[in-house]
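One protein chain omitted, others in place.
Moving on, here comes chain A:
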Amino acid sequence: MSTQPDHSQNRPGERCSTATEAALLEQVCEALHEARPLQIQGGNSKAFLGRQIQADPLDTRSHQGIVNYDPTELVITVRAGTPLKQLEAILAEQGQVLGCEPPHLGDNATVGGMVATGLSGPRRPWSGSVRDFVLGTKVITGHGKLLRFGGEVMKNVAGYDLSRLMAGSFGCLGLLTEVSMKVLPKPRHERHLVLSCDQSTALQRLTEWAQLPLPITAACHYQDQLYLRLEGGEASVQHFADSLNGTALDPVFWQQLKEQQLPFFQNPKPLWRLSLPAHAGQLEPSDDCLIDWGGAQRWLKTDLPETQLRDIASQLGGHATCFTAGVTAQPFQPLPPLLMRYHQQLKAQLDPKGIFNPGRMYSDY
């Protein structure tokens, strides 16, 4: 239940619900007072991603636990320091899942890190991204206040959508303390298949299938093999599976894909992620390339120059991110100058002293 706001006085901790949240607020206030930048961290499972920065660490993991979960509402509210494993286990007990299928990329991944990095798993194109499932947040701002945005309801258009803005902002706009996510029932029936098929044919078939109401919820291609996950009602899954002439696949494949544990990821070359329109077709040159998201996410193990990868991605309407630390000073695709100006202005308004993860996304803010 929300607290009724009080307009007669300003109390920075009005929204605080626990001592751990109050402690986080205090740490931020001290840092603000000293104009001392902070590096927000949970389990550090995704610390390799983005620019590496030097700042005082602020650990969120003391602030954990489920705040509210009513399976029939399809909503869970959870503290940012909660281990992602724990959240997923609690949902599984009720036959529910996070629709964005977030990668952990380490044993200690937290809910806060999932939202801050905004990374989604193989189900993304069919089900939605982390951002799509965020309904509400509590955030400690660069003004030293703990505030609540959005809520636990599916539809909410009161005020600006700051909750979804937090997803993928790499902690640069504030410290997330709590998030409410929409959750989904686990699909009733599933089949996992692998088909022999070259890359060009696979991409073509995926483009055709995308235009039909089919029960596909994951599609990956690597080295002349097309891997498919089918989920839904028993009859529709069965019917489509029968039409494919594939062989059964161990479902652990999807876990290994999501967690970057397939042999492909062992290649010592730098790992690049190209986010592209699914129908973009085959890439030229086609280095070692693993296709996920039905064509919309291409992983490359390559020594190609950064500029070339960025050009390929942007010409196709997408962008490139380097997933290997230390390869480039700028892992994310540079922004056009005008867009960067508005990013800086937004950062300056929400974090005027620049204490939250400065430089983590771009050197400009």
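The rule is simple: a residue touches a chain if its C-beta (ideal position, glycine included) is under 8 Å from a C-beta of that chain, and two chains touch if they have at least 3 such contacts; residues count from 1.
To be clear about the criterion, contacts and distances are computed from a predicted model.
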| item | value |
| --- | --- |
| Per UniProt, the name of the complex member that is left out, chosen from "Ubiquinone biosynthesis protein UbiU", "Cytochrome bc1 complex cytochrome c subunit", "Glycolate dehydrogenase, subunit GlcD" or "Trypsin-like peptidase domain-containing protein" | "Glycolate dehydrogenase, subunit GlcD" |
| Touching the absent chain when the full complex is considered, from A:L173, A:L226 or A:C289 | A:L173 |
| Options A:K85, A:H143 or A:K353, residue touching the unrepresented chain | A:H143 |
| Option touching the unshown chain, where A:G232, A:P270 or A:G359 are the choices | A:G232 |
| Residues of chain A in contact with the chain not shown | 1-2, 4-8, 10, 12, 14-15, 70-75, 95, 118, 124-125, 128-129, 131-132, 141, 143, 145, 147-149, 151-162, 164-165, 167-169, 172-173, 184-186, 188, 207, 210-215, 232-236, 239, 275-279, 293, 296-297, 316-319, 321, 332-336, 338-340, 342-343, 345-346, 348-350, 361-362 |
